[in-house]
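Presented below is the structure to which this report refers.
Each chain you see keeps its place in the complex, though not every chain is here.
In order of appearance the chains are A and B, and numbering begins at 1 in each one.
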Amino acid sequence: MDSAWLFGKETIMECIGERVWVIAEGYLPPSSTGDTRQLESHETACILNTGERDAHIRITIFFADREPVGPYHVVAPARRTLHLRFNDLKDPEPIPLDTDYASVFESDVPIIVQHTRLDSRRAEIALLSTVAYGQD
Amino acid sequence: MDSAWLFGKETIMECIGERVWVIAEGYLPPSSTGDTRQLESHETACILNTGERDAHIRITIFFADREPVGPYHVVAPARRTLHLRFNDLKDPEPIPLDTDYASVFESDVPIIVQHTRLDSRRAEIALLSTVAYGQD
């Protein structure tokens, strides 16, 4: 139970998670009452890569009434968490505001994805969070 | 890792998800302070079909004190997301407001279902979301 067990080569950290994740619920509020990045309305995919190799992740965005867009490419470095704001995705194109969407994450190494939204359209904030749907 | 891998015939997108999904918690608030469809109280099943074939989905609604109602029929088209508001289900009958219910989704192809509610009975909104219970 020493720290070598945790951070060493043969650690369980190498194989935590799944390679495919889905967030079926996506919506970027069109407005916000927040005056800081923290309190601005946002939707986040919290990605954790516990392993020793960088995770190369392809994101595809699905819509209600047109073909999917992607892939978007992001990297979750080894032993790091990446709290990715969907508002920040720009290439190949930004995700439109006030539009229903869904997202699929495909990674070359196991990761964990949790979905969170902060909505500050009104004076008080509202929060939601759920572990995404994972499949190996 | 080129885009053909993602959108091609042999893609993992064909087999993401499950065919049976359950949302054990359902409740349509009887009132709302929202003046737009976006901020009106609503309960949503966010459905994603990543595959190449349309998903034909049968929804059954369960109640506390009477027989289940259904099936309701909806289609989640190939490569599309459907953010279905329970308030919009009309046939065979609308879901009553201010009543506890639960829902089961049966699809002919794999889909993913996430449950979200926006409650604007009071001045500020409250949000909840969770990936539904899936079973293949």
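Just so it is clear, a contact is a pair of C-beta atoms (placed from the backbone, for glycine too) under 8 Å apart; a residue touches a chain by one contact, two chains touch by 3 or more.
Please read these numbers as outputs of a predicted model, since none were measured by experiment.
Engineer: Shown here are 2 copies; how many are in the complete complex?
Structural biologist: The entire assembly in this structure file is built from 4 identical chains.
By definition in this document, only the chains that are shown with their structure count from here on.
Engineer: Between 0 and 180 degrees, and as a multiple of 5, what angle does the rotation take that fits chain A onto chain B by Cα atoms?
Structural biologist: 90
Engineer: Would you mind pulling out the distance in Å between where the CA atoms of chain A average out and where those of chain B do?
Structural biologist: Here chain A and chain B have centroids separated by 21 Å.
Engineer: For the complex, which residues does chain B have touching chain A?
Structural biologist: Result: residues 1, 3, 6-7, 12-13, 16-17, 38-39, 44, 46-48, 50, 79-83, 112-114, 116, 118, 123-131, 134 of chain B touch chain A.
Engineer: Chain B touches which residues of chain A in the complex?
Structural biologist: Within the complex, chain A touches chain B at residues 20, 22-27, 56, 58, 60, 62-65, 67-68, 70-71, 98, 100-102, 104, 106, 108, 115, 117, 119, 121-124, 126-133, 135.
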